[in-house]
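Showing just some of the chains, left in place.
We just call them A and B in the order they show up, numbering each chain from 1.
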Amino acid sequence: MKKRIVLLNPPELVRRSNWRDRFETKVSQWLTPWDGEEPIDIGFIGVPLSKTSISVSAASMTPNALRELFPTVTTYSIDYDVDLQELRARDLGDIQMHPTDLFRCHDNIEQALTNVYQALPGLLPIIAGGDHSITYPSVKAFKRRFAGKVGIVQIDAHMDVRNLEDGGPTNGTPIRSLLESGTVEGRHIAQIGIHSFANSKSYREYALSQGITQFTARQVAREGIEPLIHQAMEIAGNGTEAVYVTVDMDVLDQAFGPGVPAMIPAGMTSWQLLDAVYILGQNPKVKGFDVVCIDPLQDPRRATVRTALHVILTFLAGVMTRKH
Amino acid sequence: MKKRIVLLNPPELVRRSNWRDRFETKVSQWLTPWDGEEPIDIGFIGVPLSKTSISVSAASMTPNALRELFPTVTTYSIDYDVDLQELRARDLGDIQMHPTDLFRCHDNIEQALTNVYQALPGLLPIIAGGDHSITYPSVKAFKRRFAGKVGIVQIDAHMDVRNLEDGGPTNGTPIRSLLESGTVEGRHIAQIGIHSFANSKSYREYALSQGITQFTARQVAREGIEPLIHQAMEIAGNGTEAVYVTVDMDVLDQAFGPGVPAMIPAGMTSWQLLDAVYILGQNPKVKGFDVVCIDPLQDPRRATVRTALHVILTFLAGVMTRKH
C-alpha cells in the first residue's frame, strides 16, 4: 500500500539523463523518487527553508540544485571501492513550507520528520537544507526516535548559540535552542571548524560553560581532521544512544565552498570535509545527517552544491562499511 | 532639538566621493543623512524587507544599493531643466526589521511610517523597498494622514491580489490586503503594465469585480504611456484626497530591468517608466511614493537599482513643477 506522508511533498525536480553508458550507473538512476511502497534504508529529504537565515540566502534552492546534479555523478567510489547501489535509497521529496509564517515552517519540519520516522522506522535520513535553523526542529524529531540521549557532531565555522531574543530562531541559534529546550546537552556536542572573526568572545564563553567542545578552524588545519573527528565522535557518542551529524558548508575555505552566504577564507579543505564524513558514516551510532547553508544563486557553476553532493555520497560510502 | 523617530534607524550605508568637480553637485552631496533637526520636504526611507517575497529575493539590499549609487548621479535634469538641489531632501534611514517575525516587520513598517508622518507632517516620502508586501503597511500609515479616501497608481507586471490563505501577506497580496481591510477601494486603484503569463484569469476577474482598472503591458507598448498614466491618475484621484504611487520594477522589460526576481520579456521601457513617474510627480495629489522588488544580488552592474534611482529623481523633477 502506498504511503503518503503528511507534510511531505514529492520532489519538486526530477532530472534524468537520456544518454547512458550501459556500464555505468548515475546517482539519478539510483536515488529516484520514492514510490511510497519500496522498502528503503536511506531517504533524501529536502527542507527548502532559508528565510530564517540572518544574512540573505537562497539556501531553499539547495534540494533542487542537488537533484539537478544527480545525473553528473556515479554511485561508485574508487577510493573506498564501494558501490552505493547496494544501499536501498530514495528521494522522499520536500517538506512543505509556508511563504511568511516561519515559525510554522519549523513546526512543519519537526512534524514531517516525525511522520517520516513513523512511516519508515529504520530510515537513515539525509536531510538537505535550507539554512541551519532547520537543525533545531530536525533534531527534536530525531530525539523522539530514541529512548536515550542524543549527541551532535557539528562541522561549522560558527557556534550557532546566539541568544533567541534579538532575532528569533535563525541559522545562528539551532544549538542554543537545542540546549535551552533540553533536547541535547552541551557535553554531547562537538563543534569542528569554528572560525576566527566569525564568532564572539561572549558566545565562546557561553559554549564552554555549557560543556560544548570546540575545535577551531586552525586546529583542523594544523592537526588534521582525523584525530579531531574521532575525538568529536567520542564526545557525541559518549553516553548517548544516537548521534546526529550536521554539516554547515560554510566550514569550508571560500576557495572550496564559494557558494555559502557566510563565505570565509582559511577554512577547511574539501578533502578534510570528505574524510570527516566518511569516518562519521562508518560509525553505526550516527543515525541522522544534514547538510545546510549553501546559496545556489551565489555558487559559481554549482561548485558548493557539487561538494555537498560528494559530502552526502562519501558519508554513505562510510555507511556501507557498517555491520548491519 | 534633534528628533529620534522610533523604529527608524540611521542609514546603514553612507557613501561620499572624495573627488569633486566644484561646478557639479552629486546626489550624495544633497541627499545626506538627516540630522533630526533640519526642516525637510522630501525624505528617503529604506524598508529592507524581502523575506515576504514568494520567490527568492534579496530586495532587502535595495536601500543600501541605491545609496551606493548616490555619488554617481547629479541633481540636474537637462530634460526638464530643473535642479533637485532646490528641494529640501534627506535620507531618513531604515525601518527596523526582525529576522524571523515577518508579521512584526509589517507592523514596524506601519508604525515607523506613522511616527515619521507625525514627526514630519508635510513630508513627501520616497520609500525604497524591499518587496511589494511593504506597500500594504505603508499605505495603511499613509491613509491615516488624510481625512478622505486615498487612491493608488500601481505600475507593475502583477495584480498583487492573491488570496491571503495560501501564503499569508506576501509580495503577491498588498492590493488584496488593502481592499479587504477597507483601506482603499478598487475603483480608486489603477494598475499599469499587467503582464500575460504572469497572472491568472481568476484574479483578473476578481480585480475587475472589485472595480480596479487595469492597463496591460501590451496596451502600454501600443498606446504609449502618457494617455494611460493620465487615465490612471484620474481614476486614483477621482474622489480621493491623496494618491499613493507604487512602482514595482518588474514592470520593466527584462532588457531594461534585468535585476528583478520576476523578470519578464516584453515589458515597459525605461523611457516609458520615467515619463510615467514624471507626470505623476507633477500632480500635487500624489503624496506618497514607493519603489519595490529589485534584487541587487541578481542585478548586473546594478542596472535596475540605477534605473530605480532615476525613477526617484525623475519623479522628484516632476514634483519640482508643482505649485507649493
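Observations on the structure shown:
Just so it is clear, a contact is a pair of C-beta atoms (placed from the backbone, for glycine too) under 8 Å apart; a residue touches a chain by one contact, two chains touch by 3 or more.
Bear in mind the structure is a predicted one, so any value in this text is a computation, not a measurement.
The full homomeric assembly consists of 6 copies of the same chain, 2 of which are present in the displayed coordinates.
Definition applied: only the chains that are shown with their structure count from here on.
Chain A and chain B have centres, each the mean of its CA atoms, that are 40 Å apart.
Residue ranges of chain B in contact with chain A, taken from their complex: 50-52, 54, 56, 58, 60-61, 98-103, 167-170, 297-298.
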